[in-house]
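The structure appears right after this line, and notes come after that.
Complex shown without one protein chain; remaining protein chains in place.
We call the chains A and B, going by the order they appear; numbering starts again at 1 in every chain.
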């Protein structure tokens, strides 16, 4: 990132905020309320943290439109969505480095590949037959693009990522380091005494505006494709199995695994270390908290959870052992209720 | 994959099916029953989906030997194991690309390495001292083979995988992108105020016909080796710790972790995100469903599970809080039973 500075008035206009303060102030960085120094822009998204405003050194703070403040020693930028305005300001103040068009000497590019002249192909990149790379892409050092891979415009693919044969990546993708797109799906047929691989003939198709975190793996489809719809944001070390379909604008946190052929609706929010079994349908707009175990269809949007939060080991041991008696306990409870009712009736006679 | 076509009669013979239909039909692809077009071969493994046969456009369908069908507009291929026959047909129709023998100009191969003349060594591959690579292997772009690594014949190692010093890989291995074989085991000795690494002196030994999924990590042994027996199939992002021993033909789904020195028997089936503690013995033929937590020996084959499936967050909160009262509830239940018995006795007096 290369830091820039802005007059506050211009910044407010560009991020669509109402300014209440000195438009000529110079803003040269973003910061949290706690760490801000003069010259910094900060934000308050949640009124719970409002008292932090009392001791911030920020020069300007983005706040919710409706918030009323008694007095304050900093400029205010008012908006309906402070977090979004802050994100946009941060991008203006820290524009990503521009691509340095051209192909590094040490990159190996097959002559049949079509590389946009203003794309940046880093050192040690390997590009195989019939690959296409769109305008303004940055392909970092050590990336491998397999045969027939198509990368649309304005994509960023970080170091040592692999995009394997035939996969397609939409515009403005952000693919982080070590990601593998198009590895083999996990499909085996049982022979009498061993397993035989079922050829994985599909691809991975990634729509526009998708972000994929470091070392995440996306299996190619078995028959048909694995599909990530536009706007999805996927974190690090996530596993997406063959023929999974992820709806648009769904967010998936780190280390979550989605098993084969499951279809996730659009605008879902999936926490970290969630496990979703195969061949399921998950309704659009569903939310799963971290570590949730999803073994059945989710036909209706909602917030879903499972797991048992941490307790002291001593307490946990006592309770975990009882989990195995839970069914027996339920039956004993039934029996007790019946006995007590019988006794009460008897006494009432 | 390069698609081929077959006469149905020849295909049926090669995959050992009894043909009931026109042997001269041309088959040029495989497909699911739903997506099949004329020219496609499909299969029905599970009678549950039998009604799908009613509207498939497949030209031929592999079905269980014993199934009786009233009338049907497609050829039938009968076998005891439709899934296996389908896998084999898919491979015939989509043979993997043949290796292009030779060493890419940009590969760095140490002069002491022994590379079979018909192996394919891709661009940017790095092969260190005393490595051997067997006949017909394909080593894709960016792979690193460390000192003394031995790769047997007909192996496939995908982009950017690392096989570190001294490890051995058996014939016909499929090692996917980003895999790390032979990283350091996690062994530290506690000094009074810090940890000191215990040298990890062993190797990883992988037998024949093993498949390892993308970004999976296999630690080298501490003293002695980590061993993966023949025919094992391991999915993406799996962790195999030092000195683990995995028996032949065991299948391990994505994101599962197996802790140090645990021995898994042959023909086990381990679901995704399973965690198996260290120094355990797991009986051959054991099955663990996804997300199971294995903290003790498993002396007997069976199907094992743990975890609590997802519920609505509201319902889950109510129940999770009670988990911490489970032991107390069990004691209250005991007390109630005693009191009720006492009361009943008293009344009977």
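Methods note: contacts are C-beta pairs under 8 Å (C-beta built on N, C-alpha and C of every residue); 3 or more make two chains touch, one makes a residue touch a chain.
Everything numeric in this text was worked out from a predicted model, so none of it was measured.
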With the full complex in mind, choose from B:4, B:26, B:100 or B:347 the residue touching the hidden chain.
-> B:347
Options B:45, B:116 or B:198, residue touching the unrepresented chain | B:198
Full-complex touch with the removed chain, picking from B:144, B:175 or B:227, is B:144
Write the list of subunit A residues that the hidden chain touches.
-> 1, 30-32, 35, 81, 83-84, 86-88, 90-91, 94, 96, 104, 106, 122-124, 140-142, 158-160, 174, 176-178, 209, 211, 213-215, 231, 233, 235-237, 249, 251, 253-255, 272-273, 290-291, 307-314, 316-317, 320, 323-327, 329-330, 333, 336-337, 340, 343-344, 347
Missing-partner contacts on subunit B, residue numbers = 106, 108, 124, 126, 128, 142, 144, 146, 160, 162, 164, 178, 180, 183-184, 186-191, 193-199, 201, 215, 217, 219, 223-224, 237, 239, 241, 255, 257, 259, 273, 275, 277, 287-289, 292-296, 298, 302-309, 311, 315, 318-319, 321-323, 325-326, 329, 332-333, 336, 339-340, 343, 346-347
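What we mean here is this: only the chains that are shown with their structure count from here on.
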Specify the angle of rotation obtained when superposing subunit A on subunit B by their C-alpha atoms, rounded to a multiple of 5 degrees.
-> 120
Provide the C-alpha centroid distance between subunit A and subunit B, rounded to the nearest whole angstrom.
-> 26
